[in-house]
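Heads up, one of the protein chains got dropped from this complex, but the rest are sitting where they should.
A and B label the chains in the order they appear, each numbered from 1.
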Amino acid sequence: MDPQEYQQIEQQNTPPTPYLKNCLKAFLVGGIICAIGQAITFLYMIFFDFTDKTAGNATVATMVFIAMILTGLGLYRKLGAFAGAGSAVPVTGFGNAVVSAAIEGKTEGWVLGVGGNMFKLAGSVILFGVGSAFFIALIKLILVSMGVVEW
Amino acid sequence: MIVFYSFLFAFIVGGIICVIGQLLMDVGKLTPGHTLVILVVSGAILDGLGLYEPLIDFAGAGATVPITSFGNSLTHGALAEAEKHGWVGVLTGMFEVTSSGISAAIVFGFIAALIFKPKGKAN
């Protein structure tokens, strides 16, 4: 049996990815997480001295805190298995990546295990976020100094 | 009514960004890591084009909670400082706006490691 023939058999017997169902689940869960974020933003604006510009940071920190609790209780794993990108894309997913790696590394000690592994999954997000921000700012700076665009 | 719409827009925009992530994973066959990197870079580019701030004004948490906002705020900080201080500002401004997500993740990750222990349960 040659590989092409096999790949055909394999495909016929492998259940197809449920694209629509996965997208629907991602939409619902992702949307709900963002709506919760909106509620937290309002709470900060009503009960504390935050404006709609500054409440964003406090909201993000609070969402990461919630992600920590859910991760520790093993609930974020279940949410992730259900929602896919719906729970991975919000900042809570970033928190989950950091927190789960930190918990996992505990048996290798605080420095090498927790410290060394904390950004095992989330590190690339930081690298590419910072890297792209740097180059975009640089490009804009050059364009402005050439007089092509304005700030 | 304004409050209701702000929830609705946050839900819809946040949901749509997540669906884009899901499509990258399912159709593009990318790992979650690759997907999140693409979204972060997209957020940064959108801010460079001046398009992300209007999205935040429209959708609130629907635009600030997804990971795209991380790329946006890094770029935003870098651009704001670059405007004031030129070349040096590109570096110094980067974490001006975004520090909360990363510092929260570090602190809470550390606390979680103190409290919790990983468990392998199927459901």
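FYI, a residue touches a chain if its C-beta (ideal position, glycine included) is under 8 Å from a C-beta of that chain, and two chains touch if they have at least 3 such contacts.
In the analysis below, contacts and distances are computed from a predicted model.
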Options "Energy-coupling factor transporter transmembrane protein EcfT", "histidine kinase", "Stage V sporulation protein AD" or "Pyruvate dehydrogenase E1 component subunit alpha": UniProt name of the undisplayed chain: "Stage V sporulation protein AD"
Residue in contact with the excluded chain [from A:32, A:79 or A:141]: A:79
Residue, one of A:34, A:63, A:101 or A:126, that touches the chain absent here: A:101
Residue among B:25, B:44, B:61 or B:78 that touches the chain left out of view: B:25
Positions on chain A contacted by the hidden chain, ascending: 1, 3, 5-7, 9-10, 12-15, 17, 22, 71-72, 74, 76-85, 87-88, 93, 96-97, 99-101, 103-104, 107, 120-121
Chain B residues that touch the omitted chain in the full complex: 25, 32, 116, 118-123
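FYI, only the chains that are shown with their structure count from here on.
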Complex contacts: residues of chain B adjacent to chain A: 3, 6-7, 10-27, 32-33, 35-37, 39-41, 43-45, 47-48, 56, 59-62, 64-71, 74-75, 77-79, 82-83, 86-87, 89-91, 93-94, 97-106, 108-113, 115-119, 121, 123
Residue ranges of chain A touching chain B (in the complex, touch as defined): 17, 19, 22-23, 26-42, 52, 56-61, 63-65, 67-68, 71-74, 78, 83-86, 88-95, 98-106, 110, 114, 118, 121-122, 124-126, 128-130, 132-134, 136-141, 151
